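Structure first, then comments.
Only a single protein chain was left out; the remaining protein chains are all shown in position.
Chain naming follows the written order as A, B, C, D and E, and within any one chain the residues start at number 1.
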C-alpha cells in the first residue's frame, strides 16, 4: 500500500538546492494592491494544481523528470509591514543570484519584482527586464506611497535604467505614466504584440529578467487576478511567446498577481503552472 | 483626511448636463426576457467597476479628464409594467435627442432599444441602426407579445425601415426571422464579421445609432448575460471594431443585456465599461 | 392555457426510434476519472440548456424541425462497477449500430468511447476514429487499471489498429504515451491544428467515428470539465472544424467530459449542445 | 437495459389528473420583483432536485408511492405582461378549485398568490390565508403599481377580508404597512413565532390557503431567494410548523420566491421540495 | 421622470454632520490579515445592499426616517502603510469623539479598532470595551509584528486596562492568549454566551465601546469573512443581543471583517447592514 500527502511542491521538484540550477520560490505578499487582494494564495495553489499537469511538455519535447530543480516553498513574510518585506525579499534575492541559480519567483503582488530585480542587478550588470502586463505600473507614487504595485516598474527603471526596460501587452495606464514610459523606456501596447518578435534579437546578448503579470492574459483565460483588464492575450499566445525565448539568456523570472479565489475553474493557476513548467524546461 | 463614497457615477463624469455633449443614462428594465433576467443590475455595476479602469485610453491616446460628460444615473421604472416603461423611455429619449446630446444608454434588456431608436428617429431623419448581437431579435411576436427582447429589431425595422438596419455577429435565430432579415435588412453572420469593414463606408454620411448586445461577444469573454451563445467575438475584436467607427457620425448608442450576477469575475461589466469609455472618447 | 414540463429531451427530438436515423443517448458514467468527477450530470444538463438554442442553424441553413431524430434518454448504469458498465455500454452500442442508426453519445467520462467504438467496429470494418482532445489518453494502464479515462485511446487503438486513429488538439501526455502515439498512430498537436484540413481527404472514404473530449477547447470557453488544460481551441474553431466534416461518412460520435458543476455560466453545456445540433444536421 | 430521461416531474407524480386529489403546478412569473429576479426557474429546479429525496417521509411515516398526485408542469405565461398573466393564473386557479383538487403552486414571485387566492375564494367562502414570509407585503402600491410582489397581501386582504389573513415570521416592512397590518390583520413577528401554535386552534374549522415565501427561512438555510432577510426560521423550524398543520383543512398552497441561481448548493430548492413532499403527504 | 444613482450612502443617511448625533464611517484597511484579505470592500458593499432593507425596524418599532444621521463615506487610506494608516485612523477617531458624535465604524480588518478605541479613551475616561468575536485576538505579537489583526485586543487592553475588556463568543485562540485573557480580562466562550445577560448590569453606568467582528456569527449565517470559525451564533442571537443593549451608554461601535467576495448571497453584508440600522436606532 502506498500513501501520499497532497502535492505540496511543484510537480517533481527535488529538495536538493546545491545541485539545482533552477529554483522556485513563493513570495506571497499582497498588501499594497489597490483593488482585489488575494495573490498571497497564488504560490500554494499553483503547486496544488500542478498535479493536474504532466511533467513532459509536448511543446518542447522535454521532460521535467530529466531536470534537477528545487522548490524552496514560500518565504515567510510579516503581514502588513512593507519595508521589512521588501528588505527580506531583497536579501533573499541577492543570495539566490549570488549562488548562481536561475530563480522563478511565484507572487504575490507585482511589487515583489522591485527588490528581486534590484537583487539581480547586483549580480548582472547588463540586466534588461522583459515585462508582460496589462498595466504599465509606471506611476511615481500611489496615494503618496512610493512602493506600490502601481509604481513597481518606475522603481525598477530607476534601478536598472529605463532603457533596459521592455514592456509588452500594455493596455492600461494614466496619461502621465504612459507618456513617461514612451519617452524613457520601451513600451509596446497590446495591439503591437507582434513587435515582440522583432525586439527578441535586441535582447539576445543580454542578461534577461522576465516579469509576467498574469493579467497580460485576457480575463477570459485568466479570471483569477486582482485587476482584470479585458482585451488581452490568449493563453496560447502567451505560451507561444515564452517558447520563442529559448535563445535568450534568462537569469531569473517571476509570475505575479495570480489570485486563485476569483477563479473557481482553476484555469488561471493551471496556466501559471504550465508557464512555469515551460520556463524550467527552457532556461535550464 | 479625505473621505469618499464609493463611485456611483461613471469614472470622472460630471453633473453638468448643459455643457455635456455626451450623456450616460441607465435604463434598468429586464422583465420581458425569456431566459435569465438580471440585466437591471447592469448600469449600477458598470459604474461600480469603472473605478478599476483608467480615464486615459492607450488605444486612442485621449483622456476622459479632458471631456465634459454627464452621468444622469438610472431612470426609475415601474417593475412589471411594459407599456408604462416603454412610454417613459421614449419620452426620455426624445428629450435627450432634442437637447442635441449624444446619449449612451446602459441596459437593461434589449427591448429598451426600441423606444430609444424611435425617439432618435424623431430628430434624425437619415437614421441607420448598427446592431451587434448574437441573436437576430427579428421575431414578429413572442408568445403573443409584440414587445419583447426577442422582437426588438423587428419593431425597430418597422420604425426606421429595414433597409436602414445593419446587423453583425448574428449566430442564432429561427429560420423565419433569419429569412426575413436576409430579405429585408442587412444581416451579417458571425463568420462574416470582416465584412463590417466594407460596410463602414456605406454608413459614412448617415446618422448612426449603435446598439450593442453584449452577447455578441463570446461567453468566454462576457459570461454575464442572460442568453449566452458560444462562438462569438473576442473582447479585442469588439474593441477593434468600435475604434474603427471613428469616422462615423454616431448620434447615440446603447449597450444592453449585461447581467452582473452571472459573472463573479466582473469581466463582463469591465468590458462594457471599457467600451463606454472608448465611445465617449470617440463620439465627442 | 398551455402547460409544459421543463425540456427533458434535446430540443425537438422525437420519441420515434424506428424512423430516426440519428439517435442521442446519454452515458453518464464518470468513476474512473483521476481528477474532478462530475461528468455524469453532462447529458441531462446539455438537454436542459438546449432550450436556450434555436432549432435552426445559421451555419448550415438547416432546421432540426425538418429532421426526425430520437433522444433515448440516459442509459441506467450501476455506480462504481466498471466491468458491468463497460459491458452494458458495449451491448447497447452494438444494438444501435446493428439497427443502422447514427448514434451521438453524450458522456460521461471518456472511457465510454472504448466499448462504443468496439461496438461500431463490429458493424464497420473500415472504421477510423477521429479524436479531439487536450490529452492523448494513450497510457497502457493507470495505477494498474487497464480500463481508465487515461487509457481509453490505447484500448481503442488495440481494437481498431492504431493506424486508424487520428488525434487532434493534443497538448498533454506523458513522454511514453506521446512517443507511442507518434510511432503507432497519427497524433497532431494543438499547434498543428491546421493540418486537420489536410487529413480530411484521407478520411473521405472511410467510416468515421468522431470522439470529442470537450477539453480540446480552451478552459476559457469550456471551464466545465474535469481536467482543464490551458492553450486550447476557441469555440469558433471547433464549430468550424465540425462544419468542415460535411463530406465525411460519420457513422457515430460522442462528446464527453462535460462536467456542468464547474461552470456556473453554462457555456460549456451550451457549446456541447450547439455541437450536437450541428452534428445532427450534418450527418443525417 | 433501461433508459431514463432526467426527472422532469416531481418525484413519483403521475399524469392522471382525474384520480389525483393533489395537483402540483408551476407558475414561473417573476417580473414585478424589485430586487433580484430569477424565481421563474424555481419550479423546474425544484422538480430536478427532487430526485435527491426519498418518496418516504420519516417525519410522517407515510409514502408518496401510496398517493396518486399529478404534476401538471408549468403554466406558460407571456413574459412581461402582468395583466394577461394575472388573468391566466386566475382562470387556471378557478378551474382547479372547481375540480375539487388541492393544488400546490410552485412560484415564481409572490404576486401569483393574489389571483390564486382570489380563485380559491370563489369556491371557499370561509377562506383564511396562512402566510409565512420575512416581509409583510402589505403596501398599497409600489412605484405607482397596484399589482406587485410588495403589495400582494394588501390585495389578498381586500379580497378575503384582512381579518382572515394570518401572517407569521415577519421581520421587514415599512412603518405604514406594519401599522396597517397590526390594525387590520393578524401579524406575528419572527420573535413571536411560538404563537403560531396558539393560533392553530382558531383555524381548525376553516378552509385554509397556505402561502409560503421561502424567505421566511433564514438565508443561511435558503440563500436562493431574491430579497434575503437575515434573522429567520431554521429549516427544521419550518418543517416542524408544517407538520403541526395536520389537523387543518388545507385547500391549497403555494411556495414562492425560490430563485435557484443564487444558491449553488441547491439547499433552497431541496428544502422547497421537501416541504412539498410533506404537504402532499399531509393534505391528502 | 426620476433618475437615481445607485445608493452610495447607507439607507436614508443625511449629509448633515453638524446636526447628526450618529455618524457612519468606513475604514477599509485590510492588509495585516493572516488569512483571506478582502474586508476593504465591506463598507461600500454594506451601503449598497442596505437598499434591500427597510428604514423601519419591527424589532424596535422605530424608524430611521425620524433620525438625523450622517454617512461620511470611507476614509482614504494608503494601501500597505500600517503606521500611516493607524495614525490617520486615530486622528480621525479623536476628532469624531471630541465633536461629541456617536460613531459607527465599518471595517475593514479588526486592527482598526485599536486606534479607534485609543481615540475614544481620550474622551471617555470610564471606557469599557464590549467585544464580540470568534477569536480572542490577544496575541502579544504576530510574526514579530505588534500591530496585527491577531493582536488587536492585546493592544486595546494595554490602552484601557484589561479589566475593562469584555469578550464574548470566543471559540478560538492559542493556549497562551486564552490563558492571558482569562487571567487579565473577562473572556466568555461561545458556550457561555448566556452570561452576557448577567454582565449587562455591570456595564450599565460605563461608557461602552462595542466592537463586533462578524465572525462571531457562524459561517452558515456570515460566510463572507476572512477567518470563518464554525460553531458560532445565529443571526437571530446576535440581533437579540444587540437589542438587549438598549440601556447601555454606547459611545461608539465598529463592525469589522465583513469580506463580501466570499459570499455571493450577500447575506453577510445584509446582516451587517441590519445590525447597523438597529444600532443607529438604539443609540440615538
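Operating definition for what follows: a contact is a pair of C-beta atoms (placed from the backbone, for glycine too) under 8 Å apart; a residue touches a chain by one contact, two chains touch by 3 or more.
Here the structure is a predicted model, which is why all the values come from computation and not from measurement.
A.B. asks: Touched by the hidden chain, which of the shown chains?
C.D. replies: A, C, D, E
A.B. asks: Return the single residue from A:200, A:243 or A:264 that touches the missing chain.
C.D. replies: A:264
A.B. asks: Using the document's definition of touch, tell me which of D:35, D:56 or D:191 contacts the absent chain.
C.D. replies: Hidden-chain contact among the options goes to D:56.
A.B. asks: Which positions on subunit D touch the chain that was left off?
C.D. replies: On the side of subunit D, residues 52-56, 58-59, 63, 65, 218, 220-221, 234-236, 239-240, 264-267, 270-271, 274 touch the unshown chain.
A.B. asks: Touching the hidden chain in the full complex, which residues of subunit E are there? Just list them.
C.D. replies: Subunit E touches the chain not shown through residues 35, 170-175, 178, 189-191, 218-221, 223, 227-232, 262-264.
A.B. asks: By the contact criterion defined above, which parts of subunit A meet the unshown chain? Give residue numbers in ascending order.
C.D. replies: Residues touching the hidden chain, for subunit A, are 1-9, 25, 43-44, 47-48, 71-76, 88, 91-92, 264.
FYI, only the chains that are shown with their structure count from here on.
A.B. asks: Of the pairs B-C, C-D or A-E, which one shares over half of its contact pairs with A-B?
C.D. replies: The A-B interface is reproduced by B-C.
A.B. asks: Centre to centre, using CA atoms, which chain is the farthest one from subunit B?
C.D. replies: Chain E.
A.B. asks: Cα centroid separation between subunit B and subunit D, in whole Å?
C.D. replies: Chain centroid spacing, subunit B to subunit D, equals 38 Å.
A.B. asks: So the centre of each chain is just the mean of its C-alpha atoms; given that, what is the distance between subunit B and subunit E in Å?
C.D. replies: Going by mean C-alpha positions, subunit B sits 42 Å from subunit E.
A.B. asks: At least two partner chains per residue is the criterion; list those residues in subunit E.
C.D. replies: 76, 264
A.B. asks: Hey, how would you classify the chain contact layout here, line, ring, star, complete or other?
C.D. replies: Its topology fits none of the listed shapes; call it other.
A.B. asks: Let me know each pair of chains that touch one another.
C.D. replies: Listed by label, chains in contact pair as A-B, A-C, A-E, B-C, B-D, B-E, C-D, D-E.
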